[in-house]
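One protein chain is absent from this view; the other protein chains keep their places.
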Amino acid sequence: MAKGVKARVKVPKTADVGEIVTLKTLISHKMESGLRKDSDGNKIPQSIINRFTCAFNGNTVIDVKMAAAISTNPYFAFDAVVPEAGEFHFTWYDDDGSIYEEKKSVKIA
Amino acid sequence: MKFKKLITVVVGALAIPFAAIAGEDSQLTVEGQLMVTSVAAPAHMENVDEIFSGWVFRKDETQALQMDDFDNPAFIFIDKAIDTFSKVEGTAGKACVSCHESPEVFKGLRASMPRINSSGELETIPELVNGCRTERMGAEKWKWSGGDMAGIIGLIGLQSRGMTVNVAIDGAASSAWDKGKDLYYTRVGQLNMSCANCHEDNYGNMIRADHLSMGQINGFPTYRLKNAKLNTIHGRFKGCMKNIRATPYKEGGDEFKALELYVASRSNGLTIETPSVRN
Partner (left out) sequence: MKLTRRDTMAIGGAAALMTILPSLSSAAIPVNELVMGVTGGADAASTGISLTAPEIAENGNTVPISIDAPGAVAITVMAAGNPRPGVATFNFGAGSASQSATTRIRLAGTQDVVAVAEMADGSFASAHQTVKVTIGGCGG
């Protein structure tokens, strides 16, 4: 597991049926591009988060394939529709095999 | 000396005003709270009438990042610091929270630091943190500008966000303040420049394609886009000195502490913006 990875997600606690909400996500991750060299001149191997997904009650909202050109501490903002009460499930996939997850519930107002 | 003149001319040529940078007309509100980003300069500043926060000098997109605590990437490190605050470390089996109910107890601290303590010494927040760690937690000192320290002082500084900077420069503080002022105006390094050459003589101008600020520290520790992490005051002082090819003073040493006091006093009247977002 990459060291010290921490995720933040912004999800409203309540929504009306069918309401469109803007979700924001941020995760602390170096996104080592694989192009940098260490002090001995050796290439530092790539180690990035290569995929981010968000689903609501099992239905995909967004699925992002990520390359090393996404900035350190990857940030995504996107819109989702809330058809009913339920849970947003956020997943980040690390090159090293780790998977980071966050879940946030939404109640109907 | 010819060489020195050439450098001055080159610097002068590079520092040319450039239009259309986001700026001084906009207001900074963070989570609904209005910040003071420009105000009359404190009386002790002889060469400057008005002082400006570093926020004012950044482009629109960068300014926008600071206005929302979710968009502000610094908060990922604040979140980590909140976890650290409750983490038990050291032989005494304590965490910060064992003695300090919550980070909120530190409200107001950042706004008047650094300060002279009851023993007459100039103290800074990292020293207070390390003092707690070594003397009361039986834990190891943190590196002055490492991730753990930057996060915790960011969390502590956040409690003073929106409060007016008010550091004491007289009485017991005056000898350290004088020393700091002296350092601010002394030229050093291969490029033979002082802090004042950029941050007092040329703020508002461009240095290459960067918009020079007044070098205020009211937003520190700050998230720099350049290295995508929280940067501390002494860390930045060190970086600046390296940029002008001087041998930097020691982080946590007397020179940087005195300089920190003086530079903090140059922002008396602005509000604490910790954790800010800068280039």
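Letters are used for the chains, namely A and B, taken in the order the chains are written, and counting of residues starts over at 1 for each.
Just so it is clear, a residue touches a chain if its C-beta (ideal position, glycine included) is under 8 Å from a C-beta of that chain, and two chains touch if they have at least 3 such contacts.
Quick caveat, the model's predicted, so the values are computed rather than measured.
The chain that is not drawn here is touched, among residues B:G239, B:G252 or B:G269, by B:G239. In the full complex, subunit B touches the omitted chain through residues 13-14, 16-21, 23-25, 48, 52, 56, 58-62, 65, 73, 198, 201-212, 225-228, 239-240, 243-244, 279. Interface residues of subunit A with the unshown chain, by the touch rule above, are 20-21, 33, 35, 54-56, 59-72, 74-81.
The rule is short, and it goes like this: only the chains that are shown with their structure count from here on.
We define each chain's centre as the mean of its Cα atoms; on that basis subunit A and subunit B are separated by 31 Å. Residues 4, 6, 8, 10, 24, 26-28, 71-73, 75 of subunit A touch subunit B in their complex. Per the touch definition, subunit B reaches subunit A in the complex via residues 70-71, 73, 75-77, 79-80, 83, 147, 228-229.
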